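Heads up, one of the protein chains got dropped from this complex, but the rest are sitting where they should.
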């Protein structure tokens, strides 16, 4: 378990803003929206936003559609980096009566290893079902979700530091890691997956859900939506006996 | 049938408060939310909250998304305990033009036998489908819903008077009781299930729905959400031919 | 085709009220809610309310979630009964720029033959799927939807002029009529079904939807919800290979 401290100057001003796009306002608004999508049922899942050095985090065990700006933790990446004990969290601001989320080190991995501006974690049952279907494919085929020739794939960027998005005929590849008994123990495997799949913006967690990140809130949120759309489609394709990956000859226009 | 009386001082003040978290305000708000989830369709299902000695109850046959604080019954557990006829209800406050809900003795069982602070009853069709699927498993296998190795299981407490939650690899076990012609007759079987499964926070009712309780509104509501999530997942797993219980070797991190 | 006239005193006051429960306000509110349930997609379906002699009707072809009180037709049952041509409608109030709904004679059948206070017509795809599944059962079995031993059945009244509701073990029986090319031509067959099934509160229309009525708005709306719940459950049971009608021994409590 991680321990945590808050610096003496527990600055509530860090979560007070009249700007609806301030991270302390945006995280509750996003989580309320995600609750209606079934992504953060029963306090599961969550979202974190990074603004330069500051990371805004939802607490553990809160009802996601009822969250308020006052519930948000704020952490400094620089202060965290200087901490001697990497598992010790130093919060610039902590809400009363809450514990930090066990998702915290996973969100930090996206921010530090990928320079992400936002990371979303859902328990979407479409994501869980995709990992369950893959589990039955046998060793070697159960560690990657692959899908191609679906328009919505164009919603994904080509990868970290690359410009442009995937094309219709490209194969979207999302790695799957095994779930661990303690969520924070996933961090090691999430980081390994990031190293092995340097271009991915998401990692599926078997029987658990998915982590999705992006350079900013817009990109993380829209890629998370596109991915959930593809997971739902994939489950429905499976029910109809349709394959996720096919070989399709490109259709080329005659006049240009 | 239970009979009921209301004491002379029919105190409407018991259901009047400007605090949105007052039980008389919270029950209508929760029920409206549950209506959008399909849990309390067609006046079915409901929710009850206990605050110390006072129990707040929705009336029978009301449209759950339209309920108002003025519709709420209030009952004293102490006064009820002193009643000579256990099936006679003594209400401190009764709404005009309504009848008490037949769920009342079932909610009271959760409050008196489990010291619960909130009890929710849904007719969720996922819950009903799970009991129907179990019914086909044959005698001996049809009385318990079992599922393991799904992250959302961690949303459940270890049990009455125990601290901490279930782990990812633990098997969640929810007893199933047979439905009776009259809802109040379920009470005996619900209490039996509570005795036989002292750690459960929920009981499925065959071809009917589920009762879920918790120490407070937050815990009852989030466990009810997690359970509905698992019921939906279980039905979809069944449609895809995937087993609900599996033997999975824990994944252990190498660095710590 | 029916023709229609409006009396000279086209009284807009009939649809102007500050009471949210006035039929001219309630029909738009109900239809907006039904739109979110997928019951009145693409201008299909609708609802009508009777208040004593006056019948309030939505117009043809309006987007149901956008309807306004000003869009409502008002008709007098007494005036209609005195009309020499039964197919000629005499409206006390007509909206500008609209045509009367082809559902009008079907709603009137529920009001005149059953003394209903409200009639709802949905295109719910669960209703349509139930009629399609029945169609494959062969002649003799395709004209009735039967389901028993599901708690939600208790949401239905025992029938026209009878007190009390169906019990858990009772079999709910909903007749199915064949669709006609013109909706108004359904009236004859709807009336036949009412004669043959004097206790029913609903009639399914093959490949089309369902008509549901009740003594008042509350009863029509909650029975319509319960029925849609049962239709959805029936389709899902079919997908899982579970029968709609079963023989279950009642569970009887030992203490009383």
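Quick notes on this structure:
Labels A, B and C are assigned to the chains in the order they are written; within every chain, residues are numbered from 1.
Heads up, the rule we're going with is that a contact is a pair of C-beta atoms (placed from the backbone, for glycine too) under 8 Å apart; a residue touches a chain by one contact, two chains touch by 3 or more.
Note that this is a predicted model, so its numbers are computed, not measured.
Among the displayed chains, contact with the absent chain in the complete complex occurs for A, C.
Of the listed positions C:132, C:146 or C:245, the one in contact with the omitted chain in the full complex is C:132. Within the set A:76, A:94, A:200 or A:226, the residue that contacts the chain not displayed is A:226. Across C:44, C:159 or C:253, the residue that sits in touch with the chain not pictured is C:44.
The missing chain, though absent from the display, is touched by one residue of A:78, A:96, A:139 or A:240; that residue is A:240. By the touch definition given at the top, chain A reaches the unshown chain through residues 149-152, 155, 167-169, 218, 221-223, 225-226, 228-229, 232-233, 236-237, 239-240, 242, 250-255. Those residues of chain C that touch the chain absent from the view are 38, 41-44, 61, 63, 123, 125, 128-129, 132-133, 136, 178-181, 185, 187-189, 205, 207-209, 235, 238-239.
Rule of thumb we're sticking to: only the chains that are shown with their structure count from here on.
Annotation, chain A versus chain B: rotation angle of 90 degrees from the Cα superposition, expressed as a multiple of 5. With centres taken as mean Cα positions, chain C sits 45 Å from chain A. Note on chain placement: the centre of chain B and the centre of chain C lie 32 Å apart, centres being C-alpha means.
Across the assembly, chain B contributes residues 239 that each touch 2 or more other chains.
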